[in-house]
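Let me begin by presenting the structure, written as structure tokens, before commenting on it.
In this view, the complex is presented without one of its protein chains, the others remaining in place.
In order of appearance the chains are A and B, and numbering begins at 1 in each one.
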Amino acid sequence: MNGTVKPMTTLAEVCAEADALRLSSGNALGDAIVSDIYANAEEIARKVVAHKPQDKSAWDAKLDDILTSRLLGYPIMLALLGMVFWITIEGANVPSGMLADAFFAFQDRLTEWFQAAGAPAWLHGVLVLGLYRGLAWVVSVMLPPMAIFFPLFTLLEDLGYLPRVAFNMDSLFKKCKACGKQALTMCMGFGCNAAGIVSCRIIDSPRERLIAILTNNFVPCNGRFPTLIAIATIFVGGVFAPEYGTAVAAMVLTGLVLLGIAATFSVSWLLSHTILKGEPSSLVLELPPYRPPQVGAIIYRSLIDRTLFVLKRAVIMAAPAGAITWILANTYIGDMSIIGHLAGWLQPFGYAIGIDGFILLAFILGLPANEIVVPILIMSYLATGQMMEFDSLEELRQILLSHGWTWLTAVCTMLFCLLHWPCTTTLLTAYKESGSVKWTFLSFLIPTLIAFAVCFAVAQTARGLGLA
Amino acid sequence: MKWYQDTPCRETHGRVLREHFGVAAEAGQYIIALAGNPNVGKSTVFNALTGLRQHTGNWPGKTVDNAQGAFTYRKKPFLLVDLPGTYSLLAHTVEEEIARDFICFGEPDATVVVLDATCLERNLNLALQVMEITPNVVVCVNLMDEANKKKIAIDFPALEKELGVPVVAAAARKGEGLDALRETLYQVSTGARQSNPRRLTYSAAVEEAVQKLLPNVQRLVDHKLNPRWVALRLLDGDKAFLESISRYLDLQLNWEAPQEVAAL
Partner (left out) sequence: MYVPEQRSSLADLKVGTTGKISSIELDGLLRRRILDLGILPGTQVQCVRKSPAGDPIAFRVRDTTIALRSDDASLIKVYPG
């Protein structure tokens, strides 16, 4: 050890020497080093790799020609999106109904047991009507769509389609002075916005990365999808003849996602021209070869890893939320429950944006996890209205109708759900990735403002035109 | 010429790993780094070896964080660290810095460089860079099934001879070649297998500059880093690397000094 020599001085000296050498060679040494290493790699590859002639079948080149073609590139992306939603909704219908039936049949048994054991009514209320029912709703409404959506999406991911999406969309991002890889981070956002924000690290330019972080929330994550699907199916789809219901619901969802993408572009553009001013940097995107997806592994991974993981989170959140909601709904101050008071205060704001106080309250209480918004809403409706037996998906619609839902309420709820503030996990991740309170706050503020503005505009326009 | 220490100071090592890389290694665990270009199957190899389920996906950039997983082979404990994919260790993106700093300062017992058999040339570029940092490299040529489909033949004995480090052929998704990889990792980590990595040839101008710089660099880095490699980075004008290296050398001095006092 030469512990007596101060390393910093020596390092600085060596650096100065290196700098002098570098400059004396016209700053070309860096390039020369890279070229030289490649020359070694070329030499080795020449010796050890033999390309046998192959009948240039190149099916993946043909596939790429179609998927990125001038005419079909965008329509195919849209069609794939719509198809994934259609399959998800169509496929989820039956299992959702079956799960709901099973859960609510079991609720009756639970009630019998509670009565047989002579349990007090409040205990039955908290545990069965609050906690159990909250869980039952989350599982039966969320599980089937996720169990279908995730494998489909992972299939596209494994095939290698996502980089093509980025390739197709880059010119739009460039117009917003952002990076095409933002498309990849949005795709990850479909799974979970927190994961989407972490994946923003693939964007090299800090400015463009921040734009991607601030806008990721406009992609509906798995916590919001089931809400959107549920409303689209039982409300919008249900209005039409049943045979078209799924198609209409899928179209509504596709439209919503497109709207989210439009919001992403608008906000990206706005940021690039205001607080995150700057020129678009570059895009270097590798397009990997298509690879046959591993169906078994995909199903395992998306079911066990993602679906069950998300469900676990939802259950952990929904159980206490269900219980707390029940308590709030059944604790009276004066002649109204706490939840009634809260919703009452929020009612004017809710009404202005086309929803009601209960919906707004559910979104606020849903801050820890978007998954629990619908369960909270249903429980607060049920607890405050006349108690009705409610055990199938169709009756969910009746409940909503009986609480004054119109088509405008459904539309504004979906819009608010799509555009509103991120959940706490996502905010926390945004803080970790941006390292700044300011940007984290903006990632909360921007969606919130947009959600209120859009819903307000829609509600006021519809009412002004006498449509609702 | 041997520039490297045979036995890194274990205690310092544990602290560097923990505090700078968030890697919690247990005593006696062999640390294995998993490097490679993006999308070559590093996470797939990681999953196959550890039995974990790190997410994989057919696009470059799927893994952005380093994941860790343990496995046991021949009763020896190993800790595998899945690094973000990088095209090089020379440029200055965050991922490349993470990967380079880990290979360089995390002092893994072995570094697996996963290569894509269908575009070996570009992948070798990274492997050669890693081999300049550390001699304890195992090259894993993955995606052999894809290469076979494309009728690409690779002469493995020749490749091993050219590189001077162990080379394993694999198709990680099918589980092929993993036994050989485990065995090779075992041999390299335990020191049973010594390699003699190919020394890169540089053009005359570069070589000349390196020779001028080498004596001073040697004195500076002692035996902790490959002086040739450090000289090349300095000539490259890599400012981020300068920061890393000064921080690292500082650490080494500060931590080793008290030990020397204690030894007196």
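Rule of thumb we're sticking to: a contact is a pair of C-beta atoms (placed from the backbone, for glycine too) under 8 Å apart; a residue touches a chain by one contact, two chains touch by 3 or more.
The structure presented is a predicted model; accordingly, all values stated were derived computationally and were not measured.
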Answer key for A:S25, A:S281 or A:T448 versus the chain not shown reads A:S281
Residue, one of B:T93, B:N148, B:Q218 or B:S246, that touches the chain absent here: B:T93
Option from B:R53, B:K76, B:R122 or B:K149 whose C-beta touches the chain left out: B:R122
If the hidden chain were put back, which residues of chain A would touch it? 31, 34-35, 38, 61, 64-65, 68-71, 73-74, 167-168, 170-172, 174, 180, 204, 280-289
Which parts of chain B face the unshown chain closely enough to count as touching? 87-88, 90-93, 118-122, 125
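We take it that only the chains that are shown with their structure count from here on.
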Would you mind writing out the residues of chain A in touch with chain B in their complex? 1-3, 5, 7-8, 10-11, 13-15, 17-19, 21-22, 25, 27-30, 32-42, 44-45, 47-54, 154, 157-160, 162-163, 181, 184, 198-199, 201-202, 204, 285-286, 288-291, 294, 301, 304-305
Interface residues, chain B side, partner chain A - complex: 38-39, 53, 55-61, 64-65, 88, 90, 93-95, 118, 120-122, 124-125, 128-129, 146, 150-156, 158-159, 162-163, 173, 198, 200-203, 205-206, 209, 212-213, 216-217, 219-220, 222, 231-232, 234-237, 242, 245-246, 249-250, 253, 256-257, 260
